[in-house]
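With one protein chain removed, the remaining protein chains of the complex are shown where they sit.
A and B label the chains in the order they appear, each numbered from 1.
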Amino acid sequence: MADSLLAIEGLSKSFGGLKAVQDVSLAVPAGSLTALIGPNGAGKTTLFALMSGFLTPDSGQVLFDGQDITGRAPHLNARLGMTRTFQIVQPFAAQTVRDNIAVGVHLHLKDRRAALAQAEEVAARVGLTAQLDKPASDLTVAGRKRLELARALATRPRLLLLDEVLAGLNPQEIAEMIPVVRGIMQGGVTVLMIEHVMQAVMNLAQHVWVLAQGQLIAQGSPAEVTAHEKVVEAYLGHGTAARLRAAALASKSEALP
Amino acid sequence: MTGGLRDLVSIAAFVLLVATIPLVTDSGVVLNFVMMALYAALLGQAWNILGGFGGQFSFGHALFFGTGAYLQAMAQLHGGINAWLALALAVAGSAGIGALVGALTFRYGLKGSYFALVTLAFAEVFRILALSVPFTGAGVGLMLPLQESFINMQFGSRKGYLYLVLAFVAAALLVTWWLKNSRFGAYLQAVRDNEDAARAIGVNPFGVKLGAIALSAGFMGAGGAFYVQVFQYIDPGIAYGPAVSVEALVAAIVGGMGTLWGPLLGALVLHLLADVTRNLFGQLPGINMVIYGVVLVLIVMFLPRGIAGLGATVSALWRKRQKESGDRRG
Partner (left out) sequence: MFDSAILFPSLLNGITTGAVYALIALGLTLIYGVLHIINFAHGAALMVALYAVYLLKQHWGIDPYLALPLVVPGMFALGYALQRLIINRSSHGKDENILLVTLGISIVLENAALLLFKSDTRTIDTAYTLTTVAIGPAMIALPKLVAFAGALVVSALLLWIVGKTDLGRAIRAVAKEKHGAKLMGIDVDHVYAMSFGIGLACLGAAACFLLPAYYVNPQVGSGFVLVAFTVVVLGGMGSFGGALLGGLLIGVVESLGGLYLGESLGQIGIFAIFIAVLLFRPQGLFGARI
């Protein structure tokens, strides 16, 4: 597709005997906010690693804005405009929040003082202004998630791969983060997020892909996908969809006079 | 005044201060002490670039020291080249060896303990080669003939050598300052603190580490060349043996890795300790190194950020106490 910023075709990766990703194809439209969901161990993070260059696929292609970037090193992909965050946050622990973000800014700005100044602006966008001079190790989980986000934003990405940016946050923190993520997309950045927090997926995503055991089993709008039988089974087990339907029918017939 | 500017002023002040020492005293003891402390600081600063800022711990940094030393000696003895030109050669040569070792080890992703071991192995290989090859003088080593003059980089008194090593130390301070205030330095420290995160935001770890090891090696080479000019002698054990490797890393770690003044502090403290010990117990073989080893162990156990990090360690402990009592109250 001409307007898909990221397109992966037939991507596969095995580790020893384990097929982590099997023949996955999807296309992320430019300017969209989309989500990749699926039960644990489905291969979502592996897919991110394949997209961003941390892993090389056994077969298949990764196309960024039409350009083949399969197996290209992550730092080169970052320069092209694709940045990823990590499921388990990876701050530069001993450095301050400002210095952390500045590393991201440096992708487009060589001058140190200018980079530090711009780091402040980025920090403001995610609400970290008060913590700028604190060491990253002093931040709470929510703070570190924001830092991870800020650092990635600082690179001025065209495509942002967010790996479970809401994991480990309490409901209040999640509610605060959702508008931040939406704001990023509204600012022109294409966002693809791996997420377990369904509230966020329903709220934010325009399109959802579902991965289970390394394979794409469904895709569509959030409503379509969560009602999809295969998806329910992937999360809750074989036969659950049928059982849920039967239970729903039973309670409906009870309600009838 | 920004932090960066403040540091530059401190560097200038420090250099001026030390530069006045030879003007106010003729004491051989004092001049020798300052010269040797600065020399140790230089080694520590060199190690600090790769180890403190780059996070790659080399246990065989003597590799670059010895290469610089031998190049300095051989260029003058076998090549008849002027001492100052030889210095340029020594620095370039060691930086080159640094780049080669870096290209090999970083290309294959060696880190942590494995990297430390490989650098040790390389130093040993070179030691054995130097021992076996005639043009390095084999086991006998090389001796530089006495020709005191500025042109020959041989000074009648310690004063000249002091200014020489001070110049090197100043250069190392400026490079270290640059690491703290540049994009390259920011990238290097990012790779040190979290290589994968750095890659994800556009940093090329290989290129950055390669630059660091070349810089680090170049300064060690300068140290080696300096040694040859002062002592007019070099042999495989001195050039590539563990003593130099240990001195470099202990000074940096004790003083505070990844800081501007750490190696200088560390070198000063260690040399003071060595002097005090010598005055108390006399010139016992190995006693210096025992002290270095004990101090290293103690610092790693109790003060891992070194002396320069003392302030940071104390305030971190303080913040932790505050947080804990706040948690209990909240």
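Assume contacts are C-beta pairs under 8 Å (C-beta built on N, C-alpha and C of every residue); 3 or more make two chains touch, one makes a residue touch a chain.
Note that the coordinates shown come from a computational prediction; the quantities given were computed from them, not determined experimentally.
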item: Displayed chains contacted by the hidden chain, counting the whole assembly; value: B
item: Options B:Leu144, B:Ala190, B:Val203 or B:Val246, residue touching the unrepresented chain; value: B:Val246
item: Sole residue of B:Val140, B:Leu284 or B:Leu317 that reaches the chain not shown, by the stated touch rule; value: B:Leu284
item: Of B:Gly28, B:Gly79, B:Gly112 or B:Gly311, the one touching the omitted chain in the full complex; value: B:Gly112
item: Residues of chain B (touch criterion as defined above) contacting the omitted chain; value: 55, 57, 59, 104-105, 108, 110, 112-114, 116-118, 120-122, 124-125, 128-129, 131-132, 242, 246, 249, 253, 284-290, 292-294, 296-297, 300-301, 304
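Heads up, the rule we're going with is that only the chains that are shown with their structure count from here on.
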item: In the complex, chain A residues that touch chain B; value: 52, 54, 73-75, 78-79, 83-86, 90-95, 99, 102-104, 106-107, 110-113, 115, 138, 151-152, 154-155
item: Residues of chain B that touch chain A when the two form their complex; value: 2, 4, 181-183, 186-187, 189-190, 193-194, 196-205, 319
